[in-house]
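One protein chain omitted, others in place.
Letters A and B mark the chains in the order given here, with residues in each chain numbered from 1 onward.
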Amino acid sequence: MSILGTRVIRTEDPRLLTAGGIYVDDLREPELDGAARATFVRSTVAHALITGIDTSAALEQPGVIAVLTAADMTDLPPPPPAGEFDPDAPAVEGPLPLGGVWSEPLLAVDRVRFVGEPVAIVLTDSTYQGEDAAELVSVDYEQLPAVPSIEAALAAGSLLFPDAGTNVCQKGGQDTSDESIFDGCEVVVEGDIVNQRVACLPMEGRSTAAAFSGGKLTVWASTQNAQLSRLILTAIGLPPDAIRVVAPDVGGGFGAKIGVDRESIIVAWAAKHTGRPVRWVETRNENLLAMTQGRAQELHIKIGGSRDGHIKAYRLNVLQDTGAYARMSGFLPSLTVLMAPGVYDIPAVQADYKVVVTDGTPIAAYRGAGRPEAAATIERAVDWFAAEAGLDPARVRKLNFIKPGQFPFVTKTGAPYDSGEYEAALDKVLAKAGYEELRAEQRRRREAGAARQLGIGLASYVEVTAGDAGAGETCKIDVHSDGTATVYTGSSAHGQGHHTAFAMLVQAELGIPMDKVEVIHGDTDLIPDGVGTYASRSLQLGGSAVQKAALEVKDEAARQAAALFEAAEADVVLDADTGLWQVRGDPDKSLTWAQVASEAEGGTLMANVRFTQAMPTFPFGSQLSLVEVDTETGKVTLLRHVTCDDAGPVLNPVLMEGQRHGGIAQGAAQALCEEVLYDADGNPLTSTLADYGAITAAELPSFELVTSETPTHLNPLGVKGIGEAGTIGATPAVQNAVIDAVSHLGVRHIDMPLTPERVWTAIQSAGLRRHVREASAK
Amino acid sequence: MKVELTVNGKDITADVEDRTLLVHFLRDVADLTATNIGCETTSCGACTVLLDGESVKSCTVLAAQADGRSVTTLEGLASDAGEMHPVQKAFHEEHGLQCGYCTPGMVMAIVSLLRENPSPTEEQVRAGLEGNICRCTGYHNIVKAALSAASGVNP
Partner (left out) sequence: MIPPAFTYRRASSADEAIALAAEYGDDAKYLAGGHSLLPLMKLRFAAPSVLIDLGRLPELSYIRDERTYVAIGALTRHHDVQHSPVLAAQIPLLAHTAGRVGDPQIRHRGTIGGSVAHGDAASDLPAALLALDATFVARGPSGTRSVQAAGFFKGIFETDLEPGELLTEIQVPKPAVPAAWSFQKFTKRAIDWAIVGVAVQGHAIALINMGTTPLRATAAEAALASGASIADAAALAAEGTSAGSDIHATKAFREHLARVLVKRALEEAGARS
């Protein structure tokens, strides 16, 4: 029986549970002996010209090796020349930073654009010395008016990049000016929705160690992809061949560790520049100031349809705050636009986006990256529409779902959905949750005028995974003469369980038991070519690559076995349960993998492949959230969360559930409590974990998961991505639940996070509106 | 100043700066790197270790304050024969960890919690973990692991 689909506990865990992981700060490699500690001096103001940097006092401190600023970076290759800027030009392809006038420096040169921007790097013998010395670097700023919000950016009273002449750095999407799409709509809702800025907050912050010797740079980085990091690190003027990047254990990424940031490049440069190994491990304060953050959109919606619940038209205008630098240009909102209509067959859809720079921390991918914003908005819009029409939100969803027979389905925004069973997923969730009983209990509480009201929130979502399916993923498998196998994957683990999943695939195909399969990732010397982990791509691309490589190894082994058996290749078979090679019809003769591999050239059977996929996949699901709202205080308690997340056949339920659990918690956290805040001068107000309200076990219930497996035809495993689905569904489900709890009081929308004060204020305002309406009716 | 600690049963003496935090003593002097640092505001619990058998956040304790006392870190939990502690075992069986960074602190917090309350309810486990942040697991399987370790310890 195949191991695929069974509950296999992780092979990664024993080491992590007894000795702890080896993260960058734990590395004791000989190359890092005597490594200097790097401490960054960061901008304390949001927007200013740098008029002077005095490093003399810091240099006198004990243990200080060097204090380096942009002025010291004379040994870097010159940046590419700035081209003409045209804000109406099409978006940069892919998640790439904008160059030209929008370029981001390494250390700040003459201007800072956000609090936390690196201005100087202090190298010391120890961490303690570094913090003391960094405090003594004196930077003179001539402050400029801050651009603390999208509104301020659009007003253009202050320009972050004066050469650009605007704070709008990208525009895209469709023409959204055609009002006629709402003609004939009996119910129309129009409103503004904020998808707030949140911190990605992996438990391990960013960290990098670098050593330069003999013309070769070795960089250990907490990254989601060593190979991309290597490419980025060529910025210090070395060719890729002269750089080795290693990803040791990585303490979470969530999108914010795709490649490496400017700090890592500076650390690598400092190691090369000084000839001394350098290690940098950021503090949480730095992490909350300068690691890229997520979401940060303001959206305007208009949705219209018939009184009986058929949605006819949907319009979405996205304003993306990209922070101080356009790290991902228009990529995130272009995904929001692509996924705008969600799971619904809406006859007319218009969506566009505009990206502005502000002096917030730069925005980049965060678990979902552009798709959660789309799902949160359409799901909010559908609920809003349903409430206005006086219809049950489950019913409105079912009326408008794309039906199973319509796949493959191309949306009005151009998304080519591969497969889906949207109504079935919702039905499963409704059944598991006991939807009708919950509605009955809600009615009872409403009729009793209870202080604590019940809210039931639904979200039906579809998302896009492996967006860059064509880039694929690499895998090399060696089967050794001792019968063990080594898997070299271009994918990159940081908690997802790649090693377990990929070993399972090898066992399933080759019959080599998991404990004889070693999985290696994240070392460019061993795996020069690889893509990495993001966009929920690892199993469908990386896993399919493992399977493809395994099949190639198997073919090669069959040839060897046939020669050994002196049989026809077609008669040689592998028993995948025992891992033994046999000749058909002759059960007495068999060969082990060790025997077959020993006969191969060099004693190793080898396959080296890249798996690419024709198109991205579109996992989907439904989630139901049950909340209690204390209407006297606005406090929300999440009571239950039921989900059906369908990403095709499940390779290992243990891992899949883990991804969903984590995703749900992060999604719920955005809905309930997490938000990065700035004051009017662009000063961050949430730069410690005491202020940034990361969700804990005490705020969450256990989750109830329902299974559904609809395969895709796009890869041989039939699988789609699951890493981000939980997050994408959970945010709108929780938000809709809270608003549902107080909708009978006249509340139609509350922006996230649904803090007590926001909820309470919404109840008060709705009460006031009702009061005024009733008074004027008399 | 001279600080003398018993760490995982072993005596370790070192001359350190007065301001040395216990977590740095453990990581840099004792070279026990399982204990991680996740914040500086006593908020995240990644650095949780046992001080005289009780959970504390080692980033908010001076090595000097722990002088003469006994500290247990994740590395010291398994038996001498290498058998995992029931809480470690439960984390493995229930998939209570993903990236592993919060894990040492979570495990130590739960070991302490179960010593004080050997048969907690789910609500008590959740409340007891209010000071430990995990970003990967959604806490679901951590809570499950704590409950299963509790039932295993006290069948």
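Just so it is clear, a contact is a pair of C-beta atoms (placed from the backbone, for glycine too) under 8 Å apart; a residue touches a chain by one contact, two chains touch by 3 or more.
Predicted, not measured: the structure shown is a model, and the values here were computed from it.
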Option from A:E60, A:D555 or A:E632 whose C-beta touches the chain left out: A:E632
Touch criterion as defined above, residue of B:E4, B:D31 or B:E130 at the omitted chain: B:E130
Residues in subunit A touching the chain absent from view: 127-128, 131-132, 135, 283, 285, 632-633, 635, 673, 677, 685-686, 688, 690-691, 693, 695-696, 698-699, 755-757, 760-761
Hidden partner chain, residues of subunit B it touches: 1, 17-19, 21, 40-43, 45, 48, 51, 54-57, 59-62, 64-65, 67, 109, 112-113, 116, 127-128, 130-132
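The rule we apply is simple: only the chains that are shown with their structure count from here on.
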Centroid spacing, where centroids are CA-atom means, of subunit A and subunit B in whole angstrom: 29
Partner subunit B, residues of subunit A touching it in the complex: 9-10, 12-14, 16-23, 25-26, 28, 127-128, 201-204, 249-252, 254, 283-285, 494-497, 654-655, 657-658, 660-666, 688-690, 694, 696-698, 700, 702-703, 726
Complex contacts: residues of subunit B adjacent to subunit A: 17, 19, 24, 27, 31, 33-44, 46, 74-75, 77-78, 82, 84, 88, 91-93, 95, 97-104, 107, 122, 125-127, 129-144
